[in-house]
Each structure stands twice: as structure tokens, then as C-alpha cells.
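Here the complex is missing one protein chain, while the rest keep their positions.
Note that the chains take the letters A and B in the order they are written out, and that residue 1 is the start of every chain.
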Amino acid sequence: MFELRFHGRGGQGAVMAAQTIAEAAVIEGNYAVAFPFFGAERRGAPVLAFARIDSKKIFSKTQVYTPDCEVVLDDSLLDTIDVVSGLKPDGIVVINSKDKPEDIDLGKEIRTGAVDATSVALEILKAPITNTAILGALVKATGIVKIESIEEAIKRRFGEKLGAKVGERNALAARTAYDRTVVGKSKGIKKLETKKQWLPSYQEIPLGGVLVESRTEAGLIGPGSFIENKVFGWATFRPVRDKEKCTMCLLCWFYCPEGTIVRISDRGDLMTNYDYCKGCGICANECPVDAITMVRGKT
Amino acid sequence: MKKVITGDHAVAIGAKLSRVDVVPAFPITPQTLIIEHIADFVNDGEMDAKFLTMESEHSVMSAAAAAEAAGARVFTATSSQGLAFMHEMVYATAPLRLPVVMANANRTLGGPPGIWCEYNDSMGVRDSGWLQVYVEDNQEALDMVIQAYRIAEDNRVLLPVMPCLDGFVLTHTVEPVEIPEQDDVDSFLPPYEPDVMLDPARPAMIGAFMPAEYIMELRRQSAGAMESAKEVINEINDNFAKRFGRDYGGLIDTYRMDDAEAALVTMGTVTSTSRQVVDELRQDGKKVGLIKLRFFRPFPSEELKNALKDISAIGVVDRSLSFIGGGQAFNETRSALYGLNIPIINHLAGLGGRDVTETQIRKMFELTLRAAKGEKVKPVNWHNTRGETV
Partner (left out) sequence: MRIKDLPDENLFVCGHTACPGCGVALSIRNAIRILGKDTSVYVPASCAVVFGSTYPYGAWKVPFFHTAFENTGACLAGMQAAFEKKGKKVISVGFAGDGGTYDIGLQSMSGAAERNDDVIYICVDNEAYMNTGIQRSGGTPFGAWTTTTPVGSKIQGNRTFKKNLGEIVAAHDIPYYATLSIGHPLDFIKKVEKAKSIKGFRFLHMFTPCVPGWKIDPAKTIAVTKLAVESGMWTLYEVENGEKKITHKPGKMKSVKEYLIMQGRFRHMSPEDIKKLQGWVCRKWNLHYKEKGAPEICEIELPEEHHAVTEEHREMHGP
């Protein structure tokens, strides 16, 4: 049995990718299942999906804990999630990254296939939805199915819903990524400190789960504790303000859904706290004097 | 002071004496008298509570939960279809540990519609995390509302409590009831001061969306609270008995169980009638006794086991049907007595409000006594049901 785990962000299509690899395996006469982690996350938030492929019927209904292959649709996830955790020693990581495998630090030297799927998606689909491109890389790196099967599966799944043209374009994204994928070995330098989770016993959890603001070993919990949830990784673009042009009309400050634009210098200036910017672009779009531009990548 | 009043009136007085803060209400027969009396108390200035006329039972329990979360002592009452309509909120209240007290006037849950006594309404929420106590007369109805607050608000429990009284048989029957003095109730029942509530001075988060990492522990916690409730119930029963002179036995009550060969396990008003039948049968030399199953949640497994271990046969009377053969009380009692090799049979009676008469109860004892003598008796007996023979 070949097990896959997909790490993505809401909106990137990780679940669809898992379903499509399963369909491709079925096209080749195998048995496969794919399923999401049943969460309630939002666009941009980390998402998990799983797939299993075997030559015979698969009975396991649990999540995948020791995958053969780890698919990472967004390399910003590497900052917060230990994606190789549980990966089998001879496993492989397939990652959407501008870097070559030897320049990607996964905290472990491991076989890695890399492709800039975001660029492929922007070129071919005109949207940063990387799920079909990453499938091309997955096929190149693992050979778990043939590229023709994945193209067929994409055409079926996307074509049925969105029309043949969309299906073909997504198949092309997979093929393009397949051609551009480089397989090598990752770096294993960094030691990722995964965020501790507050996991109280039944004796410790407050009655009824009712929480007031409290500090635990795993950080703040209760009212206002989301402040420790840095969401910068959700953003593809970030706003940069031209101080010269800014008239301090404060529309961006009002319109920011995150509240991450703050008044500083005795209310005389503004600052964007990028820890909480999800890159929606409202501020840039609404600035009456075009003082804000959206820039791709980290600031 | 003694008053001759209905069960509903007694319950309303119990709520008044408990100095409740908020009463969200919606009418349903046969609970209506309860909220009508409370409305009278409030409008006459006898009771300092916010009386909210809600537009449905679902909203009643929603308002009750929210008021409780904001630190108020809350009372309400419902019945049957109303309890079913608020089902979602009944399940929402207990795990959040909001100690609401709600009387339920037991009534058949249709369809087809009927308004008379059956337990299939409250039995439907027996696994919601609420405590349930079934009373046999109007005095007990009043007393149990007061005790319910002490139990519900005890830090070892903090679960909602549902005193259940038989629709019409108690709700609309007048009998003498001793009304406790307000001062006595005040010294028995301290004001409700919850630790955490909706308070801007110290904001709490109540009812947040909860992932699987936490719910299992929360369920375990509720199970523990339900278990602790047993001790609290008995303790408060004794306290109450000392102060007011009325001892209800706690989780269960027993009647003439010394040297009994056959016993009936009963709930609600059937208990009351059965006491009389036991006396008659004892006069005839029959060794029979009675166990009153007062609390159905928490279920008094150990207490039943202790009370019944030396008996030769047990008959359990149910006023509602569980579709695994027999009623809920029968099945749970049998489960509690697992390991004791005693014949146990079920008597289904009074469904849909059909009167449970002395004749039927005598028949129940007769069948149970036959089982005690080793005769083969049907495990489930439908009494006074056309087409069935007992």
C-alpha cells in the first residue's frame, strides 16, 4: 500500500489533488481512497488531505500517520509544520517551491521532488491554485501512476464540473510541472519547533470547557488568544505603503478585516503588522491615493 | 403552612421559594398551570424574577441557557412535544455545565397526539446529561424543585436537573402540601454565585467550536459529574430531611422490603398507588415490597443492587416503551443487576395515560410472586392491553 499525505492551504485544492491521484490509480486498475481531514478551516488556513493506493481493496478508515509520500502545496507551511513527521525512512517529499531540493531545508535529508507550481499555475490557470501542477510533480517524483493517467483523471474530475476546457488546461498544468520537476535530496539542518498544544486531561479541562484568558505552557488560551496565531503564511501578496503618498485618511485602517494595520506615533502614523496580514489586498484596492501596492513574497 | 394545591402549583411555589432570577416560559398542557402561577407571583410582586414569554420551547431553553451563562438562577417547565422541540437545547445545556432546573409534566409524546401521562417524553432525553427525578406526590414535587437547585448548583455536579411529575395525575390533582417557610428555604439554599460567567469584567468563552482533541475529555468530565451527583443527592436528601422533616430516601426509596420475596420497582405516581397495594397484600400474608426508582439519572445501580440482592423475584413497572422489548426502567434495572441471578420481569402499564389501577398492580405482584416461586413468567407483560393476556 502506498500512502500519501497532502499539506496545503484552504483554496489551493489539496483535497481535490488527493482525490485526483486516487482516481488516476483507479484508472490504472488499482484501488484507492482519498479523504480530507474533516476540519473547519478557511481559505488560506492549513489543510490536510490523505490518499491510499493499493492493488486490492483498502479497509483502513484511519488518517495516514506514516506516509510514503508527503505532498506540500505551499512551502510557507514549512515554517510552522513539521511536514516530514512520520514519513517513512525511504519516503519522498514533493514540494511546491522555487528552490531546488538541495536548497530546501526539511530538517531531514530526504528524497525530494521540487517544482515551482505557483508559477506554473499563474502562467497556465491565471490563479495561484496549485493542486493540478503539484500532481505532475508527484507523478514525476514517485512514478506511482503514469502522467497520462493523471492527465486523464484531471480531465475527468475537473472537466465534468467545470467544462472540458478547464479540464484540459489543468491537465496541461500537470504536464508542465511534470517536465519542470527536479528530484534530489533536501537539506536537514533546521530544528523545527512545532507549536505546543494545550491538551488538558479530563480532570484539568475547565468545567464545561469554559475558558477565561489564561496562559499555559502551550501559550495563551481563551478570550483574545488568537493574537498568538500568526497567519502571515496565508498571504501570497503583502501590502507596502508609500508613506509619502499616504494622507492618513485611515480607510485602510477601517477596512482591514484582520485589524493588522495599527496606529503608531501618537496616532500620527500607520504600521502594518505582517504577522497577521493574510494579503487580501483590500487596503491597496481602496486606498484613494494609491499609496499601497501589493508585493509578492515575504516582506 | 398547609395548602391544598395541584402539583403544578406546588412546583411553581418551589420555584418561587428558590428565588429564581429568570423564568423563560412557553405553555403546554399539562404544564401550563406552573407558568401561570409563576406569572401570577411575578405580576403580584410576590416573586422578584424576570418572566419571559418566549415564542417556543426551543427559545425557552435557549434563553434559559443564556441567562444561566450570564449568572442567573433559572427555572422553567415543559412537557412532551415541548421537551421534544427543545431537544437540541437540552443537549446544549448539560455539557456546558449550566445548572438549569426544569420541571417536566410527563405526557405522551405523539403522534398520535394525546395529553395524558406517559414517560416517553423525558425518557427521550435521558442521555442528555440532565439529572432526572420522578416524584410521586405534590409535596415531593415542591420539595424536589428546591432540592434540585442545591444538587444542580453543587460544584461537584453543576448539571441541570429535571424534576418529572405525572401529567394530570399530579399536575392537576389537589392534595395537601406543606409550604416551607421562605427563611428556612433561604438557609437551605444559598444564592447562586457561579465561578465563571458572561461578565465583561472577566470575559469568558462559553460554547466555543470544539475540535475532537477536547470533546472526549469533556464527555468524561460530565460522566464524572453525573457519578458524583449520587453522593450529592443522598447528602442533600439527608440535609433536607433534617431541616424540613421529610426524607425521600435519596436516589431510591424502599417500602416494606424487610423479608420481602417479591418486589416491584416503580416510578412516579404508580409508586403511590403501589404502597397501598403492598399494605393490602402484606395483610394477606404476601411477602411483597416496593422500590421507588426516584432518580433515573444518575441511575442508582449500586443502590438497586443492594436493595434487591436478597429478593427472589423483581418486577419493574414502566410507563414507556423502549423498542428492545420492555421499557427503559426494566432494561436499565436488569443491566444494573447483572450478575445477580434473580428472575426479573417487566410490567408495561399506563401508556398514553391509561389509568394504572390497583387491580393491575395486584396482578403485577402476583406475576412477580409466581416468578419468585420459580414459575415461568413472560419477561414482558403488557397490562390492560387488548389482545394481550397477563
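Everything below uses one rule, namely that a residue touches a chain if its C-beta (ideal position, glycine included) is under 8 Å from a C-beta of that chain, and two chains touch if they have at least 3 such contacts.
Not measured: the values here are computed from a predicted model.
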Pick out which of A:117, A:171, A:211 or A:291 touches the chain that's been left out of the picture.
A:211
Candidate in contact with the missing chain, chosen from A:100, A:146 or A:165:
A:165
With the missing chain put back, which residues of chain B would touch it? List them for me.
21-22, 24, 49-50, 52-56, 58-60, 62-72, 74, 88-89, 92-93, 96, 197-200, 203-211, 214
May I ask you to list the residues on chain A that touch the chain which is not drawn?
10-16, 36, 38-45, 47, 49, 125-127, 129, 161-163, 165-166, 198, 209, 211, 221-231, 234-235, 249-251, 253-260, 262-263, 267, 273, 275-276, 278-282, 284-286, 294
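Just so we're on the same page, only the chains that are shown with their structure count from here on.
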Could you tell me the distance, in whole angstrom, between the mean C-alpha positions of chain A and chain B?
53
Which residues of chain B touch chain A in their complex?
95-98, 158, 195-196, 202-206, 208-211, 213-214, 216-218, 220-221, 224
Parts of chain A lying in touch with chain B, wherever the complex brings them together
39-40, 197, 199-203, 205-213, 222-224
